[in-house]
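A quick write-up on the structure given underneath.
Of the protein chains in this complex, all but one are displayed in their positions.
On to subunit A.
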C-alpha cells in the first residue's frame, strides 16, 4: 500500500527507482489493475474495497457456479484471498493455472493445500501477530464468562428473574491452574494475561520451549489432569485433529472447563457435547465448532457454556489491520518485493 501511494504521487517512473530491480521487473499501474484477485467468500467489506481500488476483484460467491467461473475467468486469476471458512483447496488451485499467490485473511492455514502450493511454486501469506491480542482477549473473556456465568446471569436479568431471587454462585477464576495446548504467539499471549490473575500456567506443545518457566507436559492427558482450565491454542494439522478427545475431557473432569479458540476439529465435538450434558465436564467456552456455522443445538440450553460465532479476531481495529496486511502482501508480490508475512 505504501508503495502504491508513492506511485500515485510521483508518477510511474518512481516505481523503477523504488524497486531498483531494473526495467524488466517494471509493472505499470494498468497491469496491476488488471491482475485478477479471487476472493472466496465475504469476509470484510473494507478488504473488498481496498482490493477493488488496486486489482480486478472477482467474488466467487457472486458467480452461479465454480465451473462457470473457471470457464470465464480462470486465466485472469493470479491471486486468491481466502479465510477460515473457504481457503484454497486442491480443486480450486488446480482450476487456476495462472495462480501465483494465496493471501489468507487469517493466521490459520488449515483451509489451504500447502503441499500443492509448494509443488506449484505458489506463494502463501497469512496474518500473524496483528490478531494475537484479540484472540488472547477472547480466550480470557470466554474463561471469565464461563466460570463467572456472565452470559447466563445477563439472561437472568433480561428475563426479569432477579425480582424473584438472587442468581446462583459461580466459580472463582483467579488463581486457577491453566493448561494451554500450543504455546505459540497466541498461547503465550493467553499465558501472560492469565498470569496477571494469579493463574498457574502449564502447557503441551510439539516440543518443549526453551525460554519459558511454565511447566511442560509432553502428554495432553497429563496436562488436562493437572489443569482446571484447558485452552486450545494450537494450529490445526493432521496430528492435532481431535486432540481433545474423550480421555482428555475425562481428565479435565466435572470441575474443569475447556476453552477453544483454535479450530472446531481440535475437539471431538460429539464427546464434548455428551460430557457437558452428563456433567462429566464442568463447562466450555467455545469460539469455534466442527461444522460452522452449525452449532449442536443441545448446547443451547446449557448455562455452563458460552458460544461465540468465530469472532476471535473480529474487531474493527484488527479486521482493518488484517485486511491491510493481505493487500500489502499482494502488492509486494506483484511489485516483486519481499513478502511481509510469507508462509510458503
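Observations on the structure shown:
As a working rule, a contact is a pair of C-beta atoms (placed from the backbone, for glycine too) under 8 Å apart; a residue touches a chain by one contact, two chains touch by 3 or more; residues count from 1.
The working rule: contacts and distances are computed from a predicted model.
The listed choices are "Golgin subfamily A member 7", "Glyoxylate/hydroxypyruvate reductase HPR3", "Fructose-bisphosphate aldolase" or "Mediator of RNA polymerase II transcription subunit 20"; the UniProt protein name belonging to the chain that is not shown reads "Glyoxylate/hydroxypyruvate reductase HPR3".
The missing chain, though absent from the display, is touched by one residue of A:106, A:304 or A:318; that residue is A:318.
Among A:107, A:140 or A:284, only A:140 touches the chain left out of the display. In the complete assembly, the contact with the undisplayed chain comes from A:195, out of A:67, A:90, A:195 or A:218.
Subunit A meets the missing chain through residues 42, 133-134, 136-138, 140-142, 144-145, 148, 150-151, 153-158, 160, 162-163, 166-175, 192-193, 195-198, 292-295, 297, 300, 306-309, 311, 314-319.
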